[in-house]
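What follows is chain A.
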Amino acid sequence: MGYFKNIGDSITTLITGMKVTMGYFVRAKEHVTLQYPDEKWPNPERNIGVGELDTYNVIRSKLHVDIDDCIGCKKCERACPVNCITIDTLKTDKGEDIGTTKLGTQKRLLVTRFTIDMTECMYCDLCTFPCPEECIYMTPDYRFERGDNKEVQVTNVERWRDRNNLIYEYSTVPKTEVDRRLQIIADAEAVKAAALEKARVAAEASATATPKPAENREITPGSGEEQAHE
Partner candidate 1 sequence: MSEVIFWVIWVLVVISAMIVAYSKNLIYSVFSLLATFVGVAAIYIFLNADFIAVTQIVIYVGGILVLLIFGIMLTNRIAVAKINQSSFQTSLGMVVVGAVFVILVITILGQSWPVLAESMDFDSTVGKIGTLLFGDYLILFEVASILLLGALIGAATLARKEL
Partner candidate 2 sequence: MIDAFASWMLQFGALSWLGTTPATILAMSLVAVAIFIFVALNALVLVYVERKVSAFMQVRLGPMRVGPMGTLQTVADALKLLLKEDIIPRFADPILFRVGPWIILLASFVAFAAVPFSPGWVPADMSIGLFYVVSISSVVVIGIVMSGWASNNKWSLYGAMRSAAQIVSYEIPVGLSLLAAVAVVGTLNLQEIIAAQAGVGNLFHWIPIPFPNWYIFHSPFLFLAGCIYLIAATAEVNRTPFDIPESESELVAGFMTEYSGIRWALFFLSEYANAAVVALLTAIVFLGGWQSPFADLAGARFGMISLTVLALIWTIFVKYKVKRLSIYPIGTILALTVIAWLFPAFAIWLATPGLVWIAIKGGVVIFLLMWFRWTFPRLRVDQLMYLSWKVLLPIALINLAGVAVWMWLTGAISLVG
């Protein structure tokens, strides 16, 4: 009687299945999964092998810079094996005070650009050791998403630009300020160049007065400027 056995089997198995789901239904609150954005697992503690520096014993998930403490020495940029850090600096005016770091060092350079490309960073931690101000370090924050989420600290000025853009800009110097300082430098250089031009014209005038072999004086003002700039 396969027919009746079939019916009986289906009834018993269906009841078994309904028991299972009802069990979950009644006790759902106990078994429910982690509600991720509201609650997170704590980051596991882990020894990353830096010896006595217990305070810096974190999972390396994101590279972070305390830009207020950066003196723009570019040691981390040179230490990076994959060139994911890019730093631009500008000299400050004489006598201008742009603050001190947390270790008490007077800052001399204005860091106009400090970008970390997190798509290239390989979390080797080599950049953190040369830093004289201990301002670049790894954080356990593993969230790379952008958007209007208040929990995510994004210092990027153009945070809405591109969701896939993982180049983090840490410099807080506004673009107008950078432009102003560059303009001042350019003006000063223009004045200098004008003075040089004047000197050259005067020299040429004196040279035509007293003729000399021209081959030795092939330096143009432009190439001289470039060499000086580099």
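In this text, contacts are C-beta pairs under 8 Å (C-beta built on N, C-alpha and C of every residue); 3 or more make two chains touch, one makes a residue touch a chain; residues count from 1.
How these were chosen: all candidates are chains of the complex that A comes from, given by their letters.
None of the values given here were measured: they were computed from a predicted structure.
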Direct contact with chain A in this complex, candidates 1 or 2: 2
Touch list for chain A against partner candidate 2, complex: 7, 14, 17-18, 20-22, 24-33, 35
